Every structure is written in structure tokens, then in C-alpha cells.
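Below: the structure, in C-alpha cells.
Note that this complex is displayed minus one protein chain, with the remaining chains in position.
Letters are used for the chains, namely A and B, taken in the order the chains are written, and counting of residues starts over at 1 for each.
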Amino acid sequence: MTVTALGTARVRRPSVRLRRLEDERWLALALLSPTAVLLGLFIAYPFAEGVLLSLSSAKVGDPGVFVGLKNFAKLADDNIFWTAVWNTFWYTGVTTVFKLGLGLWLAMLLNRHFRGKALVRAFILLPFIIPTVLSTFAWKWMFDPTFSVINWSLFHLGFIKARINWLGDPTLAMTSIMIVNIWRGVPFFAISLLAGLQTISPELNEAAAIDGARPWARFWYVTWPLLLPVTMVVMLFSVIQTFADFQLVYVMTGGGPANATHLFATYAYQIGIVSGLLSEGAAVSLAMFPFLFIIVVVQLLYIRRVETR
Amino acid sequence: MGQTKRRSVIKLAGSAAAVASTGMAGILATGRTPAYAQTKTVHWLRWVDFVPASDTLMRKELMPQAEKDLGIKINFETVNGNDLQPRTTAAIQSGTGPDLIQAFNNTTYIYGNSVVDLSDLAEDLGKREGGIYKYARSICSDGKMFMSMPWAVIGAMIAYRKSWFDEVGATSFPKTWQEYRDVAKKLKANGHPVGQTLGHTFGDAPTFTYPYLWSWGGKEVEADGKTVAINSKETVESVKFMAGFWKDGCDEGALAWDDTNNNRAFLSQTISATLNGASIYIETLRKPDQYQTEKGTPMNKDILHSPLPAGPAGQYGMHLLQSDMLMKYSKNQDAAKEFLKWIHAEKNFEKWFVSQKGFATPCTAKWEEHKVWTEDPVMAPFKVAARLGQAPGYAGLPNGKAAEALSKYIVTDMYAKAVQGMPAEDAVKWAEGELKKIYSA
Partner (left out) sequence: MIEGALWRRWVFYNIPLALFVFVLLFPFYWMIITSFRPDGELYRPWNAVNYMPFWTNHPTLEHFRYLFEETDFGRWMVNTMFIAATSTLISLFCGVLAGYALARLNFPWAGSLGTLIFITYLVPQTLLFIPLAEIIRDFRLGDSPWSLILTYPTFLIPFCTWLMMGYFKAIPKELEECARIDGASRWKAMLYIVIPVAVPGILSSGIIAFTLSWNEFIYALVFLSSPQEKTVAVGVTSELIRGDVFFWGSLMAGALLGSVPVAIVYSFFVEHYVSGLTGSVKG
């Protein structure tokens, strides 16, 4: 008797803990705790600290005092900040349109059978997976005013008569940065949209063709609505990344010439880390958050509407 | 107060977490132990030198010698000049990093709270070597302490084409702005204008506009560092003259050039003179076959350097001043000081100075006599770079506010506006308003 009692007790003791895990709430708590600890310690806490920082007068090596919204008031009066805001929206908007358009086109081109399809599909993803900093250097070299292969090609093809000063002129510098971003983003759009296209049954298209619909109409009335949910999610991820982009501008222009190509992230870096005005840098970063938040909420709501339709 | 409390809360959380995750702490502990057991290490962070031979000299010869003489280990690190400031900020905030960090210009004032006073070392150096130039002193010392140890100045001088200046009868470089304007007018008529940017570019624009302003007697603020003094008769005069000078003698497309445009324009023979570091000359020395004059002779034989001309109030320059900060968080401050003393000892510093071939000018008077300056006469004008230098923010200190005004290109924009047609008085008034925003805050 005693032996068996002991035995069962021994068997049962660990199972007390396991039994607790039978309760979904406890199990969920256990499963979520590593994530909660890491994200709490390295995101939630620094985020709160960052907010406090933006309300202080902290500089590098000087904790500063609480100054309320003074840093934000200063930003409102700062021309470079507004340039950065405008640039960020312009950059995100233009590149997203191009990435979507070109990505969709490429996806359609890939959505059929041809020899070497697997190889092509594997290769075109390269721009997306290679570290941004490294591939951007290749572009910077291609845009180099004195040694530009692009200038050489355009010249010999007869498009230009004189050198194009890609990174030296404010407007052209922004264009160059956008070109690289689009180059990097198109594969992601194309592959994701291709996956979306492949879930659409070919019969639908064929049926529409039999009904006499032109290719353009078939795309617009059959394919596009079915592709919309996937498109929206791809755009969501792309917009988040583009809006907070740092590496590309940092490598290509460092925000120059004359502060003309700053985005939120690079300007925050410039002020906070380079100039050591920690609190003002934090204010710039924080100013980005509501903009991004609103864009994302709008997109999420739209996705929900599209999906329930 | 609130700040202190938060700090201690972090510390508490930090230590609690460290205890909780003994596994990780264990790994860290084992990873760290050898570092403590070693001889003292001094970590020195510098920019990647413009003259590669100097970095090689440091790595292969000077550092091993210092290690032997001082019995310490030296970790000599070089990074891209643009990355120095981010690294400094991160090091201070995270409390770890290099013991000695190189500072550019008046960034010393940004990090003033986080560095160790080096007055004894610097004053000693000054005494030994005929005095520290005013320029270096104003940047390295805030009057109470030496925030950094003066190292050297990378001079900015006008590089010009001797043959083209000869053609218009200027056998020596113009001494005053008025003369320079006359010569430039003739040069432009010959199709070789002067190239000067007034754009938002870190190097070549302010190193031109600030000394220009001072040479006319203009200044941003009074010596008290509070009263904005830009709106003066002298400033207005200088603005008026600049607009005329520009129209008469400058390449009008240069208004928005960046730091590299003038190098290329000079090398491709579109301009006859431009304010720059020695890099144009170095480039032509490096590739004599590639850069030739229209007559087919090597261009490097046709280049000379000169300081900016003088104005009614004297002759000035503004250059890139480098100094080394000893960081407060450093655990090896004594060893680092010993090392600074060692590297600034004449026989050691001289080796480095000679390897620079004149591209860097030391911050003490004694070096003006060195034979380096007679070896390549083209580089000789750079010997006075540090003497003529003055720091932004004059007549006040080159402190954080001065740095802010500099980074907003207020002085440069004042001239650019006038060149683009704004009446001189209005341009000056605009600059006054912008400066007041900064200095009253």
C-alpha cells in the first residue's frame, strides 16, 4: 500500500504542473512568457524611456531635465524636419506605386509555364535577400559621378549629352534612392503576388474568355479582385519597411546633399546620434510613430473590409 | 531628480535580470575574464587617414614601439570619419568603448561633460613647443579645462592654376579681396572662372564664408556668446562685395556644388581656383598621367596653394581641427595619459608628421620651422593653416550654439541669398533673425 501510494504520488507530482498546463489560460501564459519578457525588456521599456527622453533636454553625457513638449515645438519650426516628413511620404508613396505596378507585371510574366522558370524565380529574389547596405554600395558605385556605368550607357545609347550628377543634385539624389528601393522591393512584390495568382483557378479566367472578355477586362474583373487581399498585405509590410527606411539613405547620400534627402529615420539618427542631441532625436523618431500608426490602421481596416466582402 | 530615480530602477532591473539569467551571465563572465587578466589595453579610435602611409606607420611602427616602451597593449582602430560622432555618442551612452577618441572641430563641446581634463598634458606640450595656437586652444579648451588634446589641422587653402593666373598678369596670388576680384574678372573673361560653392555642404562652403566674414570685420556674436552681432556695417559691406565678386569672377553654376564638385571641376580644367583641402593636388600627384594641362604637361606642376586673401580686418582661415578626447568612462585613464604623452613626444610625433608630407599642420608654433615645409614648396602655404585658423562662433566660444548655427548654414545662406539677388541689408537681417533663434534659446 504505502509503496503504491508513494509511487502514484511520484507519478502525480510532475503532473500537477502539467495539469495546470491543461488549462488553456495557464498554457497560454507559459507559452507567451518568453516573448513577453524579451519584448517587454527590449521594446516596451525602451519605448517608454524613449518617450520620456523626447520630453527632456537630454544631451549626450547629460541626462537633462523635463521640458515638456519643447522639443516638438522646436521641430515644428525646423525646415529640415518638414523636408524629412515630406520626403518620407513622397518616398513611400512613389516607391510603393512602382513596386506594386512592376511587381504585378513581373508576377504575371512568371505566372505561366516556360523553360527555366524555377531558375528565374530563384534568381530574381536575390535583390531582396542580399543585405541592403552591401547592395546599396554597388548602386552607389554605379551612380558615382565620375565613374558611372549608367552615365556611360545612357551616353552611348544617345540619351544624354552630358554627365548626370546622380547623387549631387537634390532631386536626382532622391530619385536615385527611390530607384534602388524599387529595385530591392519589386522581387518581394512579384513573388508574393505570384503566389496569390497561383491560388486563382485558371478556369475562372478561361470561363471569362469564353464569354468574350478581353484580356484587360479579364484581369480587371476576375484576377484583380481575387488578388486584392494578398496585395493589401504585401503593401502593408512594404509600407512599414519603406517608411522607416534607414540603411539605403545612410549609404547613398547620408541625408545630403544639403539635408535634401533625409527621411525620418536618418534625420533622427543625424540629430540624436551624430549631433548628440538625444532628446531631439527621440522627438523626431517619436513624431514618425503616429504617422506610421495611422497609415497602418487604415490599411488594416481596409484589409478587413476586403476580406469580409 | 526623476532622472536619477529612473536610472537606479534600470540598474535594479538590470542586476535582477542578470541574476535570473545566470546561464547568460555565466557565458559573459567566461567571455570577459581574460580581458581583465591581460596587461592594460588602451583603445584609440581615429579616422581612416587621408594619407594611407600614416596609418601604416601607426600600425606597423609607432604602436608596437609604444607597446614596448610603455608596457601596455594598444588597440588602434580607424573608422570612416563620418562614423566618429555616432560611435562617440554610443560609447558615452553605453559607458563602454574606446579610451581615446578623435574629435573633429568643435564637436569637443558636445562631449565636454564626458571627458577627462587634459590641461596638464596640453599646457606642457604648449610650453615645450612654442605655444598652442589660439585656434586649437579655443576648440580644445573651454577656458576652464582642456576637453581634448590638440592633434593637428587639416588645412583648407585655395588651389589655383599658376599658368592661367600668369596669363592675366597675376604672378603671385592676390593679397586682398579687391585684388582677387580684379584677377578673377580677367580669369572669367578668359573662360577660367573661380569655382566656389555657396551650397549646404559641410566642408567647402563654411570654410570659405566664415573666414570671409571675419576678414571684413563681421562676426556672429559678441565675445559674451549671447549678443547677436551679425547686423553690422562690416557684414553688409562684405555681403555687397560678395555679390559683385560672384558676378564678376565666379562660375555661376557653382551655387549648389557639394564638396566633391569643385575637385572634379578643377581636375577637368573648368575652373582656375577653388578653396579646398590638399586633395586636388594629391590626386594629381597620384595620377600624373591622367591629369594633364591643355598643353599636355602634368597638371601637378601647374598647381599652387594660397591662404584666402585678406580683408579690411585681416586674414583668416577655418580648417578641420583634430584632437583626442580621453573619455571619463575609461578604466585605463592613467595608461591612456601615459600614451598621449608618449605619442606627443617630439621624436614620435615627428615621424607621423613627416609621413603626412604637409597635409596636416600641427597645433603648436614650433613645427612651422620644420624642414617638411621646404621639401615640397607647393605644400608650404599649409604651414600657417593653424596660425590663421579661427573657430566658428567667433567672437564667442565655438560651443554647441555655434555648432548649431554652422550646421544650419546661416552665414553661408546669407551670402547665397545676396548672390541670388536679395538686397544685402535684407540678407543680413534674415541671418540676424535666424541667429537670434539659436542664441536666445
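The rule we apply is simple: a contact is a pair of C-beta atoms (placed from the backbone, for glycine too) under 8 Å apart; a residue touches a chain by one contact, two chains touch by 3 or more.
This structure is a prediction, so every number in the text was calculated from the model and none was measured.
Colleague: With the missing chain put back, one of A:67, A:125, A:172 or A:306 would touch it. Which one?
Modeller: A:125
Colleague: Looking beyond the chains shown, say which of B:69, B:83 or B:166 touches the absent one.
Modeller: Here the residue in touch with the unshown chain is B:83.
Colleague: Using the definition of touch stated at the top, determine which of A:67, A:200, A:244 or A:306 touches the missing chain.
Modeller: Only one of A:67, A:200, A:244 or A:306 touches the chain omitted from view, namely A:244.
Colleague: Write the list of chain A residues that the hidden chain touches.
Modeller: 18, 21-22, 24-25, 27-29, 31-32, 34-35, 38-39, 41-47, 49-50, 53-54, 102, 105-106, 109-112, 114, 120-127, 129-135, 137-139, 141-142, 146-149, 151-153, 155, 163, 183, 186-188, 191-192, 195-196, 202, 205-206, 209, 215, 230, 233-234, 237, 240, 244, 246-247, 250-251, 264-265, 268-269, 272-273, 278, 281-282, 284-286, 288-289, 292-293, 296
Colleague: Identify the residues of chain B touching the omitted chain, counting contacts across the whole complex.
Modeller: 10-11, 13-15, 17-18, 24, 27-28, 31, 43, 45, 47-50, 52, 75, 77-81, 83, 86-87, 90-91, 93-98, 259-260, 279, 287
Here is the rule we use: only the chains that are shown with their structure count from here on.
Colleague: Nearest whole angstrom, what separates the Cα centre of chain A from the Cα centre of chain B?
Modeller: Centre separation, chain A to chain B: 37 Å.
Colleague: Under the definition above, what is the set of chain B residues touching chain A in their complex?
Modeller: 2-4, 6-7, 13, 17, 82, 85-86, 88-90, 92-93, 110-114, 199-201, 256-258, 260-261, 264, 328, 400, 403, 407, 409, 437
Colleague: Considering the complex alone, what residue numbers of chain A touch chain B?
Modeller: 41, 45, 49, 52, 56, 59-66, 77, 145-146, 165, 168-170, 254, 256-260, 269, 272-276, 278
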